[in-house]
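For this depiction, one protein chain was excluded, whereas all remaining protein chains were kept in their positions.
Labels A and B are assigned to the chains in the order they are written; within every chain, residues are numbered from 1.
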Amino acid sequence: MIGVLDYGVGNVSAFLRAFYLNGVPAKAVSCPDDYESVSKLILPGVGAFDSAMEKLNNSGLRNKLDHLVMQENTPLLGVCIGMHMLGRASSEGNLDGLGYISGVTEKLKRKIDNEVMVLPHMGWNEVSIPCDDVIWEGINLKEGFYFLHSYAFLPDQSNSIIGCSVYSESFACAIRSSNVYGFQFHPEKSLSNGIKLLTNFAKI
Amino acid sequence: MLRPRITPCLLLRNSGLVKTKQFTDDKYVGDPINAVKIFNEKSVDELLVIDIDASRLGIDPDYSVIERLANESRMPLCYGGGIKTVRQAERIIQLGVEKVAISSAVLESPLLIRQLSETIGSQSIVGVLDVKKSIFKGYEIYINNGKKKIKGSLIYWIKAFQEYGAGEILINSIDRDGMQNGYDLELVKLTKKFITIPVTFLGGASSLDDIGDLIETFGVAGCAAGSLFVFKGKYRAVLISYPSFIEKYELVLNRISKFKGHF
Partner (left out) sequence: MTDHRICTRCVMDTSDSLIDFDDVGVCDHCRTYDQKIAPIWQMGEGRDDELATIVDRIKKDGRGKDFDCILGMSGGIDSSYLLYLVTEKLGLKPLVFHVDAGWNSQIAVNNIERLVDGLGLDLYTHVIDWQEIKSLQRAYFKSGVPHIDTPQDHAFFATMYKFAADNKIKNIVTGGNYSTECVRNPKEWMYHQSDSMQLRDIYKQHGDAPLKTYPITNILWHKVYLPYFKGIKLHRLLDFLPYDKESATQFLVDNYGFERYPQKHFESRFTRFYESYWLTEKFGYDTRKVQFSSLILTGQMSREEALMKLESPAYDPNTVHLEFEYIASKLDMSKEELTECFELPNRTYKDYANQEQLYLLGTRALNFLGKELGGKR
């Protein structure tokens, strides 16, 4: 059973719907009891870093989440702000991140050769991968995924990077450290590629 | 490379889809849920659904229809029409919609954008400008289906939306609506200097070539179209269409290479 953390941030129903239509058992996790029988977790995220961290910290879900991910190695997939939250901190805010993957989040470069880049990075972009990971199986990387963000994760270890994309500069759009995955784009809104990614995650 | 979005735009009236010409003369297009289902299967980049009566009539958005549309969309969905309060916007986002498009409410009170950004986040706010060209005064802004003029120039409002924290701007040409005579490229060129957030243009697209022209003129933008993806041929026969991924990719690659400037 996949548990989609419902802490008041992110398109929880889109994840649940995507899993439901593809025969993957999934439920929303809004209180600690809901962790029951969950074997994998999704951390959705949208909006501002501090707002999301605060809501997660106050949701009552935080302690068990830390335990499941760090002690029991429960697979976790963080999306967009959910990915930023996996790190230590973000220049977008003041609160600490979860610290599951070593790294910080910084704003995408706004100026290239004196031209102002439009932010947020919004739309469909392709992904390139340094090496195979089961999560990418059956995915059309050229078609890519839907992005919507102004900040990007900078991992301390380059081998945490499992996917890159380019907007003004190259940035890590997919990271992984052991049981924890982070994706900058929105698989729940990326058509067949997104569904494939989510069902691949469910099969790990 | 970030690709320009090619976005079908569907208009809702009395729970059914319609298509207009210069904001009048509507033709019935059918059931919105089946249309969205077909667009989903055609893998569209994103979808824009606008209720054209809700604001004018002062009625609430139809949450039941919105929820069902969101259920069928595995790609980003933007809904507009009748949104006047933070509570309404929040409810719509919770139904699974990515973005809300707002016109009259933010033109009457731009502070609403800031209030919304504090709850649903900037990225989910699309400020809509319906524009009509006047002979002496350039482009003017309208609300209520093009019937009531608003003070302030196009540039003034683009800057205001950006300052108050909108995540995207949708510029809709009333003159070109349903006319299928190409996007208003003068309008497009005019806005380029002032826009610092994502923008989408709507009104006039009659072919993929027109979309190509928009890309060549502006660079990466949202290229929205209604009639193009919903009608076919000289009898304006209702038939949903959308370019395949290859067609889209080739068009974009070809035309972006001709664009001079930055995104």
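As a working rule, a residue touches a chain if its C-beta (ideal position, glycine included) is under 8 Å from a C-beta of that chain, and two chains touch if they have at least 3 such contacts.
Because the structure is a prediction, the values reported are computed rather than measured.
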item: Chain not shown: contacting residue from B:Val220, B:Ile240 or B:Ile256; value: B:Ile240
item: Listed residues B:Ile33, B:Val86 or B:Ile150, member touching the removed chain; value: B:Ile33
item: Residues in chain B touching the chain absent from view; value: 15-16, 28-31, 33-34, 37-38, 41-42, 68, 71, 232-235, 237-241
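The rule we apply is simple: only the chains that are shown with their structure count from here on.
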item: Mean-CA-position distance for chain B and chain A (Å); value: 28
item: Chain A-touching residues of chain B, taken from the complex the two chains share; value: 1-5, 40, 43, 45-46, 70-71, 73-76, 94-96, 98, 120-121, 123-124, 167-168, 195-199, 220, 222, 245, 249, 261-263
item: Of chain A, residues touching chain B in the complex; value: 11, 13-14, 17-18, 46-48, 51, 112-113, 115-126, 140, 142-143, 146-149, 166-167, 186, 188-192, 194-195
